[in-house]
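One protein chain omitted, others in place.
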Amino acid sequence: MQTVTLVPKEQFKISIEAELITPDNFAGKSNTEIGVLIAYEGNTPRPLSELFDIKVDGSAEGADDVKIEIKGSVPRVKRIGEGMTGGRILIDGDVDMRCGAKMKGGIITINGNADSWVGQEMTGGEINVQGDAAYYVGAGYRGESCGMRGGKITVFGNANDFVGEHMCGGEIIIKGNAGILPGVSNKGGKIVIYGNTDMPGSEMTKGTIIVKGKVADLMPVYQREGIESIDGEEFIKYVGDVIVGGKGELFVR
Amino acid sequence: MKLNATFISGRTVDQGCNLENKTSQAYFNAAGYCEMNSTDAGKIGVEPGNNVKVTTDFGTVVVPLKICEGNPDGLIFVPMGPWANAVVDPDTKGCGMPGFKGIQAEVEATGETAPTMPELMDRLK
Amino acid sequence: MSELLIKNATVYDPINGINGDKMDIAVKDGKIVDSIGGGAQTIDAEGRLVYPGGVDAHTHIAGSKVNIGRIMRPEDSRSGIKPRTKITRPYTGYTVPNVYAMGYRYAEMGYTTAFEAAVPILKARHTHEELEEIPIIDKGGLTLFGSNWMVMDAIREGDQERLAAYVAWGLLASRGWGIKIVNPGGGEAWGFGKNVSGLDDPVPNFEVTPRQIIRNLAEVNEKMNLPHSIHLHCNNLGVPGNYKTTLDSFDICKDIKSKRDRQSLHVTHVMFNSLGGNHWGDFESKTDVISDYLNKNDFLTVDMGQMIFGNATTMTADGPVQYRNSTTFKARWGNGDVELEDTSGVTPLYYSPQVYFYGVMWAMGLELALLTKDPWKVLLTTDHPNGGPYVNYPEAMTLLMSKKKREEEIAKITEKAYDRWHISGIERELDWYDIAIKTRAAHAKVLGLVEQGKGHLGIGADADIAIYDIKPDETDATVEYDRVKAAFRKAAYTIKGGQIVVKDGEITATPMGRTYWVRTKVDNDGYNRMMDDLKFKFKNYYSVNMANYMVQDEYVQHPVVVETEYAEV
Partner (left out) sequence: MIIKDVLCPFCGCLCDDLAVEVENNKVIDVQHACKIGSSKIMGHDRIKAPMMRDDKKGEFREVSYDEAINEAAKILANSKRPLLYGWASGVCEMMKKGVLLTEEVGGIIDNTASVCHGPSALGVHEKGMPTGTLGQFANRADVAIFWGCNPVQAHPRHMSRYSVFAKGFFTTKGRKGRKVIVVDVRKTDTADLADEYIQVNPGMDYIVMSAIRAIIANHADVVPDNVGGIPKEKLVELAETLKSAKFGIIYFGMGLTQSRGKYKNIDNAVSLITELNAHTKYSIIPMRGHYNVTGFGNVCAWETGFVNAVDMSRGYPYYNPGETCSNDLLMREEIDAAFIIAGDAGAHFPAQSIARMGKVPVVQIDPFHNPTTEMANIVIPTKVSGVELEGTAYRMDGVSLRMRKLVDVDFPSDEEVLDKIIAKVREIKGASS
């Protein structure tokens, strides 16, 4: 087991692009080897040791045995955990955009809030956001046909608009409210929203959306199919989006 | 008395004519006003030329009133420009575009004067 | 000026009949010369393969269609990224590269000339803006005339002089090289959401048939003595059974003779127009019939339009086809109608080998090239980026050179395709000389660029030269295709106009290339009749003024203008 502890040396103003912070990149590396890895502060390359106090305990053969602990809030550090295949990242505070993008495995836990595109295009693994998430939880990149394809994202607070846009698989749980158009254009996967939302499931062709709170406006593209019980709770089941011949299932109370 | 309204901003011919003349009184006249219908104006007891104070979650601005009967009840319009910008929503909604339209606002009569363009900008330095 | 000597080259120069000769090539002031003095910069080719710089007679590299593809597909632009260096600007994109990658990647493959195959006159300024930004390679554009109101009105009224005058004016206005005809008449029909169904289906409201459009433009092309023949994208593209339309389209030009040493008809990406069957259920390859026609007739040439599995961005002036593609495959749809002139469409597609009709179409391009005996008649293209991006030419080259490679690919294709094609039984494997024909010599000949010094290495030719890290004597392409493909993908040297622009597959210099266009003198009454009609149309129908329409000289900074003259034959 290898534990890498990163303590930010300052509250960064300009966001740091740090796609290098992954268990895969850190596995088996010493403090010095990790310290010389390059992140970008805007246009300026910065060795990680300039940005963080780095401590490495133990060693690991592969990503699965690596735990990265970021001690402190990093609301201006982007792309943490990008493409990781295993291991754990624990962020003790907020995190910037695209955390866990293209993630394949492992677990990221964010004790604070996550900025937009958390879990963008992820295919596996798990992300837990203890606070709120901004826009595009588990969504895709502009123009891609699929956002999230697998894995699980749980947001314990609220999420903003476009949760799971273009989602093709996996699961997103929002314990609080979600903004407009969750699950827009999705082709698979499951979204559960415990709180309120607006216009869920537009252009959904496949997949499931369950809304336990209120829906401000239901899209006028869903065929009502009757009442169905999920885990002991009764929901109205809708199927659509009928315009696109969708077979998506939308459960609303 | 306050009017709860939906705020939108947008282009006008006169605002366009003065795009390269923004230090002028003409630009103030073209972009520094708030439009609503006469019913709404009556609700808060203002007449054309009176100043109104527009307040949103994002700021406050004082501008003179104009009447436009094309506006439905509860819809106010301020031409795009520094006066509108004082109250628009800066959140870009994940797509780069701030909220220039569809913002909840309160409008009330006021005795305060409307700021000039340089005065508005000075607040931001 | 600069001198360069390439020693110990194994040269394939089909236009001059050189087939693997060991020789030196001397370069002076950008041209191939007989000999040069000592002290010149010398490259020792050490017996490696030397071709004339590659020429691409049909590709979509510039203009509004390409740019709509880029704007529509940020996900494409984020692939193929290469950061800027001291020499190069950043590369982006795969199917729709940015202008820099567009030029660099051609040069890296040893290509030095590429012609944009569809230029609407009204948007030609945009095309040239992009062409001007594409580094290194020489360029030209083919101008769309197939659904143009001026063209159709002149044809309906039987006024061929007026037609010629307009074509000349349109080539001047667009700074174009030749006549492109796409789905003749269909572009106008698409103005109201319709199409033409065949060669004798009159264009709505204009009462001319696609047959008349093709025939008249082909005749006018020869009277104008243009360097290139008409360049035809047939009606009914992508429709099962369309091979019959294609054969009929061939026949229209059978008796037309050119004064020049070239075809009188070039039919492009003919793979997409060689479809048999009546519907997608019984769809099959009819390349055997098309190739048989090509084997029996010498008046025409075609290009493959080879399909490459994976991502493509389809873009064509064939608007109705793109609407059909986008709705069938639920893909994004860009449409671009051009008032009075034509239309266009852009749709991203993904060609999977597990989809049988894509599997068959992949085979069909190869079949055309392999079943047609004369290598000069079928050019290697992918109709970039319709069949796939041009960076896959080395893939297509090696598929033609190796049956083993073909078998390897066939194994990846769904078996549902197997009884619909002819590829399995084809033994033919092309050699180094054939490939030189199919990737440069024949392209230059078909375009009419040989006399401009393109596609060959004779004395006086442009010193556009590709040296590949292949020793033909020691290389068996039928088995070593992976190595050959890698070598074709990244030239050891590319020399453009005598300057080394690529070394070991990397860009070393980025000079600006030239743009070729044709000015034809049409000195008869037809010109006056044409101008009256043109002024009327500008006054009443165009949304721009005539004075602002024509591409200005500022947009063609390095022109090569070829002059011709109209004459009755």
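For clarity, chains are labelled A, B and C in written order, and residue numbers in each chain start from 1.
The definition used in the following text is that a contact is a pair of C-beta atoms (placed from the backbone, for glycine too) under 8 Å apart; a residue touches a chain by one contact, two chains touch by 3 or more.
Given the structure is predicted, the values throughout are model-derived calculations rather than measurements.
Q: If the full complex is used, which shown chains touch the chain that is missing here?
A: Spelled out, the missing chain touches these shown chains: A, B, C.
Q: Just one of C:83, C:281 or C:425 touches the chain that is missing; which is it?
A: C:83
Q: For the chain left off this view, which of C:10, C:67 or C:515 is in contact with it?
A: That would be C:67, which touches the missing chain.
Q: Among C:3, C:201 or C:339, exactly one should touch the missing chain; which is it?
A: Checking the options C:3, C:201 or C:339, the one contacting the hidden chain is C:339.
Q: State which residues belonging to chain B touch the missing partner chain.
A: 6, 8, 10-13, 16-23, 58-59, 68-72, 75, 77, 80-82, 85-86, 88-102, 117-118, 120-125
Q: Residue by residue, what part of chain C touches the chain that was omitted?
A: Here the touching residues of chain C are 62, 64, 66-68, 70-78, 81-84, 89-93, 96-100, 122-123, 125-126, 129-130, 133, 149, 190-193, 205, 323, 326-327, 331-340, 343, 346-347, 540-545, 547-548, 552, 554.
Q: Could you list which residues of chain A touch the chain missing from the display?
A: Answer for chain A: residues 13-15, 17, 40-44, 76, 97, 116-117, 135-136, 141-143, 180-181, 184-185, 199, 202-203, 217, 219-224, 240, 242-243 touch the chain left out.
Basically, only the chains that are shown with their structure count from here on.
Q: State, to the nearest whole Å, the distance from the C-alpha centre of chain A to the C-alpha centre of chain B.
A: Centre-to-centre distance between chain A and chain B: 38 Å.
Q: Would you kindly tell me how far, in whole Å, the mean C-alpha position of chain C lies from that of chain B?
A: 56
Q: For chain B, jot down the residues that touch at least 2 other chains.
A: Within chain B, no residue touches at least two other chains.
Q: If a residue has to touch 2 or more other chains to count, which residues of chain A qualify?
A: Chain A, residues with two or more chain partners: not present.
Q: Looking at the complex, which residues from chain C come into contact with chain A?
A: The touching residues are 72-76, 78, 330.
Q: What part of chain A is in contact with chain C in the complex they form?
A: Listed in rising order, the residues are 141-144, 244.
Q: Show which residues of chain B lie in contact with chain A when the two form their complex.
A: 93-94
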